[in-house]
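A single protein chain has been removed from this complex, and every other one stays in its place.
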Amino acid sequence: MGIEYYLPEGSILTTTLEKLVGWGRKNSVWPCTFGLACCAIEMMATSLSHYDIARFGSEVFRPSPRQSDLMIVAGTLTKKMSPMVKRIYEQISDPKWVIAMGACASCGGVFQSYAVVQGVDQVIPVDVYLPGCPPRPEGLLAALMKIQEKAGKERFRDRPDIITEKDIDKYCKERNIKIAG
Amino acid sequence: MAKAKDIIKLIQKKHKKAIIEAEEFRGDPVVKVKKEKLIEVCEYLIKEKKLAYNLLVDVTAVDFLPYKRTPRFDVVYILVSIDNEHRLILKTEVDEGEKVPSVYHLWKSANFPERETYDMFGIEFEGHPDLRRLLMWPGYEYHPLRKDFPTKGYDFDEKWDPETIKENVIQY
Partner (left out) sequence: MAAERKWKLHFGPHHPSTHGVLRIELELEGEKVVKATPIIGQLHRGIEKIAEDFTFHQAIPLTDRLDYTAASLNNLGYVLAVEKLLGIEVPKRAQYLRVIISELSRIMGHHLWIGSAALDLGAMTVVFYAFADREIIMECIEAASGGRLTPTYMRIGGVAKDVDEKFIEKVKYFVDMFPEKIDGYETLLTDNIIWRQRNEDLAVISYDEAINLGLTGAVGRASGVNYDVRKAFPYSSYEDFDFEVPVGTKGDAFDRYMCRMEEFRQSTRIIKQAIENLPDGPVMADIPFLNPPQEKVRTDIDALIRRFKFVLEGFHAPKGEVYQSVEGSKGELGFYLYSDGGSKPYRCKIKSPCYIHVSALPEMIEGYMISDIITAIGGLDIVLGEIDR
């Protein structure tokens, strides 16, 4: 039943195309599993029975970056792991968003040492920073809702339409991405 | 559980010349032997029935650079006997540039700890089947746990670019 029962027959809804596409994208954000350390356990707890993330639209956590929209970097990023993060980020297709979950991913956290990258935003662009060590599952749901807000308001012009090789070069140069070949 | 003093007496009876110092601290025996007699002492510790140290728990090292001591490093072996339920901390001294005999052929659990000691301190173990860096990437120039290496490293304030180590990390 639901809302369709109460609408009169022959209803017409007028809205802009951007709002419609934004509504579709924000209610089905599928995360990519990128759990590195302790925050990954709280991410798992968010996705399971007690705090259910599926009711927000993130039905499954896809292991493959080709099939996901959102990358939750949960845990400390070390220098040895940084090429892998960059590669996985480049493999996610547009539109894509990044949450830096926890203190270690936002700014290095407790670990100011020779082997830790002080914040994941030195390597990839971040949309939402979530503090905590580890943040509670309710915190991760709040960050997800902020991403949904941002995804609903996006305009088509914000993500460029790549047509020629010159456009690819310009896109990569702006975001500091290097591709082989 | 035998008392620590009895354990020290047993080792002193057989290998008096190899021991540099031996004492008991908080109930556990701590014995320091010369580097050349290390393998002999270890074989005796395994075979003797009253000691029977068949489980090697850890291998590590301590750096004494601020105290300007030669030899610079202390290599520490922690041993446990499962049947007799007692422990032993066995140490030996080595200077920078010298090599220590590896105990891999006696206890296979020395595989990763000896590699990590090489990675973190630069101490080489002779006879180890596969001595290369474990926790840092191949091609890293420093040995991080030495006392003259700062905790934050040498490039803490610069932006980190993963392209610099991408080729090194892919090999192993």
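Labels A and B are assigned to the chains in the order they are written; within every chain, residues are numbered from 1.
Going forward, contacts are C-beta pairs under 8 Å (C-beta built on N, C-alpha and C of every residue); 3 or more make two chains touch, one makes a residue touch a chain.
These figures come from a predicted structure and were not determined experimentally.
Visitor: Sort by label and list the shown chains the missing chain touches.
Guide: So, spelled out: the chain left out of view touches A, B.
Visitor: For subunit B, which residues lie in contact with the unshown chain of the complex?
Guide: Interface residues of subunit B facing the absent chain: 25-26, 28, 30, 54-58, 60, 62-63, 67, 76, 78, 82, 85, 87, 89, 107-109, 111-113, 134-137, 144-145, 151, 172.
Visitor: Tell me where the left-out chain touches subunit A, residue by residue.
Guide: On the side of subunit A, residues 33-38, 40-42, 44-45, 48-50, 63, 75-76, 78, 80-81, 84, 88, 110-116, 133-134, 136 touch the unshown chain.
In this section, only the chains that are shown with their structure count from here on.
Visitor: Could you work out how far the Cα centre of subunit A sits from that of subunit B, in whole Å?
Guide: Centre-to-centre distance between subunit A and subunit B: 44 Å.
Visitor: Within the complex, which stretch of subunit B touches subunit A?
Guide: Contacts found on subunit B: 136-137, 144, 149-154, 156, 159-160, 162-163, 165-166, 169-170.
Visitor: Can you check the complex and tell me which residues of subunit A touch subunit B?
Guide: Those in contact with subunit B are residues 79-80, 82-86, 112-115, 117-118, 122-123, 178.
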